[in-house]
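Note that this complex is displayed minus one protein chain, with the remaining chains in position.
Letters are used for the chains, namely A, B and C, taken in the order the chains are written, and counting of residues starts over at 1 for each.
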Amino acid sequence: MACHEITYRVPYADTDQMGVVYYANYLTYFERGRTEMLRDAGLPYSELEKQGIFLPVIEAHCKYLAPARYDQLLTLQSWVEEIKGVRMIIGSKVIYAGTTLVSGSVTLACISADRKPVRAPEPLIAACQPFFL
Amino acid sequence: MACHEITYRVPYADTDQMGVVYYANYLTYFERGRTEMLRDAGLPYSELEKQGIFLPVIEAHCKYLAPARYDQLLTLQSWVEEIKGVRMIIGSKVIYAGTTLVSGSVTLACISADRKPVRAPEPLIAACQPFFL
Amino acid sequence: MACHEITYRVPYADTDQMGVVYYANYLTYFERGRTEMLRDAGLPYSELEKQGIFLPVIEAHCKYLAPARYDQLLTLQSWVEEIKGVRMIIGSKVIYAGTTLVSGSVTLACISADRKPVRAPEPLIAACQPFFL
Partner (left out) sequence: MACHEITYRVPYADTDQMGVVYYANYLTYFERGRTEMLRDAGLPYSELEKQGIFLPVIEAHCKYLAPARYDQLLTLQSWVEEIKGVRMIIGSKVIYAGTTLVSGSVTLACISADRKPVRAPEPLIAACQPFFL
């Protein structure tokens, strides 16, 4: 119904010599965003792992529309695009001053501790309802 | 005609607590691979920058088929999928022991120092010929 | 008089296969801490750079007492140990649940845009007063 938002301040560590955030770092921004979405959904990822469910990324896609820069207070948006079978697709956007800088999506697979695919557990599907878009 | 290859040893720094390489780090592997491809093509990226040509990433895509692990000596393959107008698409694979772990592609835009799009310069197109696939 | 505090949530990106935060990442935590200290002191580092003052690190020291782990909400403490001549020493601690996990210090040099050492500017010294320890 709505996407989830957190803010994140760009440190020097994330920039490169082009004076912008290095392209790989946005994937860690996506991670920060979806982790807090799951926490707000009542099901922190660390809790899922304790229950023996892991969510490795099996596919990622990013469009870099404009660069983020040092010290900007970015908005990281996350939402659930799909949960079906053993997969979950999370959408992500990085926004600054009302402009989308980067948009992308990440496909997660649900696996057990011994790395076997498992269906997305019902409590995970239920928890994600507010963040379906 | 052939893809370019380098090797890369996975440091502890690149792993995460799942015991595998963290998903964002493969994008830096792709960077390492395409940088050495350009160098072998006779046109190091640092040289391009001195000539006022920058190649920021405008799109990236990754499929994670199997995890890379600490201390593995990976093979990083790179090739040119397309150079047309202001864009260049580079394909990349991360391989270990004959198995493709990650495959992806990155779209680069040619821009000038003042961040205006410019056509891919002829010497860049010529240099890339051996690595078209 | 007091040290400055922010909180920081450990992402998967920062962990390694030992299941703890990789040792180099604490230096980025120190950066996050001292950046927010300067902002709260009324003199954001990005502002200093606009005025032509850069503060590269010339020395760093870290003691790793206990590991930080995924998803912990850490407290990052920062304070000023010394500002004298062209140097500034910032102390840092990473704390979780009342326990100091990592403590260290970083020496910064004040330099101009052309990389010449310059005395720490008066406004910087004045702004730092509340965070002397």
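Keep this in mind: contacts are C-beta pairs under 8 Å (C-beta built on N, C-alpha and C of every residue); 3 or more make two chains touch, one makes a residue touch a chain.
Model, not experiment: these values are computed from the prediction.
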Tell me which residue among A:16, A:40 or A:81 touches the hidden chain in the full complex. A:16
Among B:22, B:45 or B:64, which residue is in touch with the absent chain? B:45
Had the left-out chain been drawn, it would touch subunit B at residues 9, 11-13, 28, 31-32, 35-36, 44-46, 70-71
Going by the touch rule given at the top, which residues of subunit C touch the chain that is not shown? 18, 20, 23-25, 27-28, 31, 54, 56-65, 67
Chain not shown, touching residues in subunit A: 12-13, 15-20, 22, 24, 69-70
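Following the convention adopted for this analysis, only the chains that are shown with their structure count from here on.
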What chain sits nearest the middle when you go by CA atom centres? A
Mind checking subunit A against subunit B and telling me if their interface is mostly the same residue numbers on each side, over half, or mostly different? same
For subunit B versus subunit C, what separation do you get between their C-alpha means, in angstrom? 33
Determine the centre-to-centre distance between subunit A and subunit C, using the mean Cα coordinates as centres, and give it in whole Å. 27
Listed in rising order, subunit C residues that touch 2 or more other chains are 12-13, 70
